[in-house]
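Worksheet: the structure to be examined is printed underneath.
Note that this complex is displayed minus one protein chain, with the remaining chains in position.
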Amino acid sequence: MYLSYDRPIAAQPLAFHTSTVNSSLERPVGFGVIGVGLMGEFHAANLARRVDGAQLVGLADPQPGLAEAAAGRFGARLWTRDYQDLLSNPDVEAVVIAAPAHHHASTVVAAAQAGKAIFCEKPLANTLADADRAIEAVTHAGVPFQIGFQRRFDAGFRGARALVDTGKLGEIQLLRSLTRDPLLDEPERVTAGAIFLETLIHDFDVLRFLAGGAEPVEVYAHADALILPDWRSRGLLDTAAVMLRYTNGALATADASFQAVYGYDVRAEVFGTLGMANVGDVVGPSLVHHSRAGMTRSRPHWFIDVFREAYVAELVHFAAFVRGNAEADNTVGDARAALVLALAAARSVQTRRPVQVSDVTG
Amino acid sequence: MYLSYDRPIAAQPLAFHTSTVNSSLERPVGFGVIGVGLMGEFHAANLARRVDGAQLVGLADPQPGLAEAAAGRFGARLWTRDYQDLLSNPDVEAVVIAAPAHHHASTVVAAAQAGKAIFCEKPLANTLADADRAIEAVTHAGVPFQIGFQRRFDAGFRGARALVDTGKLGEIQLLRSLTRDPLLDEPERVTAGAIFLETLIHDFDVLRFLAGGAEPVEVYAHADALILPDWRSRGLLDTAAVMLRYTNGALATADASFQAVYGYDVRAEVFGTLGMANVGDVVGPSLVHHSRAGMTRSRPHWFIDVFREAYVAELVHFAAFVRGNAEADNTVGDARAALVLALAAARSVQTRRPVQVSDVTG
Amino acid sequence: MYLSYDRPIAAQPLAFHTSTVNSSLERPVGFGVIGVGLMGEFHAANLARRVDGAQLVGLADPQPGLAEAAAGRFGARLWTRDYQDLLSNPDVEAVVIAAPAHHHASTVVAAAQAGKAIFCEKPLANTLADADRAIEAVTHAGVPFQIGFQRRFDAGFRGARALVDTGKLGEIQLLRSLTRDPLLDEPERVTAGAIFLETLIHDFDVLRFLAGGAEPVEVYAHADALILPDWRSRGLLDTAAVMLRYTNGALATADASFQAVYGYDVRAEVFGTLGMANVGDVVGPSLVHHSRAGMTRSRPHWFIDVFREAYVAELVHFAAFVRGNAEADNTVGDARAALVLALAAARSVQTRRPVQVSDVTG
Partner (left out) sequence: MYLSYDRPIAAQPLAFHTSTVNSSLERPVGFGVIGVGLMGEFHAANLARRVDGAQLVGLADPQPGLAEAAAGRFGARLWTRDYQDLLSNPDVEAVVIAAPAHHHASTVVAAAQAGKAIFCEKPLANTLADADRAIEAVTHAGVPFQIGFQRRFDAGFRGARALVDTGKLGEIQLLRSLTRDPLLDEPERVTAGAIFLETLIHDFDVLRFLAGGAEPVEVYAHADALILPDWRSRGLLDTAAVMLRYTNGALATADASFQAVYGYDVRAEVFGTLGMANVGDVVGPSLVHHSRAGMTRSRPHWFIDVFREAYVAELVHFAAFVRGNAEADNTVGDARAALVLALAAARSVQTRRPVQVSDVTG
């Protein structure tokens, strides 16, 4: 379109209002970020800069200096090594929990008891008992809650879901999902169950998200130390594959690896009686290099390059949800259901048998 | 990679430091934005939120309320209907000029005289005389200047340029470029020369950017009112094609349309003795829908969806340039050279003959 | 290249000799085709027209008129309802067995006893006992044998294998394969085990072909009647998923459906420590249609449009193998190994447990 680049947005053709700068008249939601690791810092940056409807109030991290440095960087007025300081501050209406996974559940409980709205990175917990305690606290407090399954806010995954929801794919029969991280560089920091609890948990969520309402009833999984065989004896699992069966007979497969040298690779496929949707064939810059060696495109290695906008969108949604302007999504139910599948997969590896989901939840 | 999502960025593998949140210890450059139309508002949003090293100080627009509203939205402390108020403010070190094109040159002159660093949207001017007056003022004042050819900051175009610069494409022989806007909705606001001065001027710049140092010496162009034939009598040109010959014999073609119903379409191709680079095959979400009708992907219609990061990157570069941390790019020379080609093309349409570049500059 | 279109091929640049018309000085191998169904007719057409080194001598099919009609069409001088007539003819040096699957093993035995070279469509047999009888006959007679896993002769699959063999993908860790036929139109002709014995058997072969030498040791499978639920009671299985574990810990998944409305879909993926290869993203004509609805490409629905050249190549290879000019490929060992996996998968569905390959072969 021949846009009138010198006219205000409000005078532009209607179609173009929405996708650009958006602002809200409502009072922004005050946020505290708990855990200033990579994800916490990234969420903080988004809250400070890109999430309309949010204001970054403060950050907490037990490691000296970390919260303070980030607060300076993003213009937050509060920093602390004790996240209770955030929970007791009335300007903090909502928290983003980006602490190590084994602290998630207890932090959720504390935040719920403090009456804060809670955005929690996945997984909700490492055990079902912990998850249920956290859910109980959230439910009892009646606070808004959202789990960090950001793929649901990626335009590709969201588009696939829309095809499912509108019936364009018909009855869903087969699904595929995978997650392959680019580099396993610190095996000593990887917990034994991480490939299911922290990586494939995304796939488990996606395989629920795109299944048209059917729920997995059986999980069969294998996992091994193929990248670093020396670590097998320490229980490290760096490569895994899973097969799921759903209530309605639909079938799904998934796999994961901690080291895909070609880049960060997250894909999903949903196949039904009327068609198929593929998500995740992400390329880098729109550059194709043609030479004697063929045609080459590059692809992203950094997960934020793939999901940059999804991470913003999930927080935009959460802020709107806190203000009552959006429906709940990525609920405690979703958090729990994906965790159950991850635990079932881990159990399947141990028992070398298919595991019924009801045996885990029961 | 198995990232330690709960560890600070500084503790992450080195490769991942750069592409995420970045912050500078230096004092940010104070910016004033002149013209709060679509582009001005978008630049203001970027300056306020996404450009490390920049601070949005104020905005100016003659239309009542416009600058004030944007100032509120983006947290700028200054707003005015008279841009001289920005030029006289010492906190404003740099201006972004996003006023209508026919005001660009005079605003550049005023800003240069006020000693401000200048980022000017394209075109620098609508005539060569005006451009030369602006360049004279900038040169005389010795202020940093950058023209808004954002394609040079798009990762795809930049990658193509890198292939050229490193010799991977060999001697450049053929180039192609095109720009097709999605919707011609306000023909009454389109000036006669706009297709060359405001649209194809990007292509002219790209065709210089990717030519490996060769300069166009001849321009032949056709243009017509094909979308809105009724406007032909009023001189509106909505569709154009151009052919260029370079100093070294290389050849280029380009075309433009104000209405591509399938989306915003900007592409370039550079072909040399050792290979080819294509840029601009941009798709939307990573979703492919397979149905009886075939495989369908969507593509962006909104130019900001295509160049969102390039618009940030050009300002990041400009701020660094102002602070002396980056080389000049998109210089007055580049601004003038593309304008010369646009003027040559317009003259070619009028005379129905090939136009020598030297006849325009001479 | 500026080819000299009017000069003979022998005078063209060397690089272009090989890929065009090729002819052999050797006496062509005389072929008989047993079974003139779709595949038999297609093989016959290829033998008559496109396979250098082959000559179509005769055809046999019990259905009256079928062999005769095809013989007329393809210029074969022999037709019969009894394939023994082919086996007793000295001009028939080799047979292509394209009879129904349950006749494969006995026909192989008869052909081996007649001293014919044997190209047999998959599967070699429907039971392991039958397969072993056929293999015994082939081995005893010492006749050349090749099974019809044509994917191994597709340029894409062959290229993936070359990446594996040359170490470009490193150690293989994860594999994926799928086969989805476009239309389940005659369920009454589908046998219960067909999804494993006739469809996924291709995937089982591919998952061996691309595994870098590792062999599957365990199979877990699910299958169901999802397309035609009414047929579930009759034992029809139209949708399946499988997971395999290899000797070296590598993992594979596969799925199959008898009805993919978007077309014929055969893909494979092999992932290793140094990279990944994908095969099978096949598109139709090189046409992309851009409209308001997005970008659309079509894809093939007819399996011959996907594997046309592979079906020629496998016979070219077989004819060369018969003449001693090529190594054995798609051997009895390959035929048996894929059958074992198919049988293991079928048993897994019945027992709802993972099946060890050694339990099937043992």
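For clarity, chains are labelled A, B and C in written order, and residue numbers in each chain start from 1.
By our rule, contacts are C-beta pairs under 8 Å (C-beta built on N, C-alpha and C of every residue); 3 or more make two chains touch, one makes a residue touch a chain.
Predicted model, so just to flag it, every value in this text is computed and none were measured.
All shown chains touched by the missing chain in the whole complex, by label: A, B, C. Only one residue in the set C:Val29, C:Ala60 or C:Ala98 touches the chain that does not appear here, and it is C:Ala98.
Touching the missing chain, out of B:Ala69, B:Ala155, B:Ala241 or B:Ala328, is residue B:Ala241. Residue C:Asp154 is the one among C:Glu93, C:Asp130 or C:Asp154 that touches the chain missing from this view.
Think of the hidden chain as still there; on subunit B it touches residues 171, 173-174, 176, 180, 220, 222, 224, 226-227, 239-243, 245, 249-255, 257, 259-262, 265, 271, 273-276, 352-354. With the whole complex as reference, residues 261-263, 283-284, 290-299 of subunit A touch the missing chain. Annotation for subunit C: contacts to the undisplayed chain at residues 1-9, 12-13, 15-16, 19-21, 23, 35-42, 45, 49-50, 61, 63, 66, 73, 98-101, 121, 154-156, 158-160, 163, 168, 181-187, 189-190, 194, 198-199, 238, 258-259, 274-282, 284-292, 298, 301-305.
Criterion: only the chains that are shown with their structure count from here on.
The centroid of the Cα atoms in subunit A and the matching centroid in subunit C are 42 Å apart.
Taking the mean of the C-alpha atoms as each chain's centre, subunit A and subunit B sit 35 Å apart. Averaging C-alpha coordinates per chain places the centre of subunit B 54 Å away from that of subunit C.
Contact with two or more other chains is made by residues 284, 290-292, 298 of subunit B.
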